[in-house]
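Supplied in structure tokens, the structure appears directly below.
Of the protein chains in this complex, all but one are displayed in their positions.
And now, subunit A:
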Amino acid sequence: MILALLIPIYEAWQDDDIWQKMLAFASIATKTAIMMLLISVLRDDWSIGVVAVIILSVGNAGLMLLAHLIKQLNFN
């Protein structure tokens, strides 16, 4: 999972297109949230699990918002 996390980080580092960076961000945000869920199951800690679910759902909404703002700026 950590190695899979390194792939989009490398992609975000070397690619110059902003949409590729957004894609890498989406990948990383989802992966970290899933890893948090995994940790919460391993530790049997419900509070971390709730936080992971909130980050997973609200993070995607934030990504949409950011994508809209960047889209408006590129085509003006």
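Methods note: a residue touches a chain if its C-beta (ideal position, glycine included) is under 8 Å from a C-beta of that chain, and two chains touch if they have at least 3 such contacts; residues count from 1.
The criterion applied here is as follows: contacts and distances are computed from a predicted model.
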item	value
Chain left out of the displayed complex - its UniProt protein name, from "MrpA C-terminal/MbhD domain-containing protein", "Transketolase", "Cytochrome c oxidase subunit 1" or "Aspartate carbamoyltransferase"	"MrpA C-terminal/MbhD domain-containing protein"
Residues belonging to subunit A that touch the chain removed from view	2, 5-6, 9, 12-13, 16, 18, 21-22, 24-25, 28-29, 32-33, 35-36, 39-40, 42-43, 45, 47-48, 50-52, 54-55, 58-59, 61-62, 65-66, 69-70, 72-73, 76
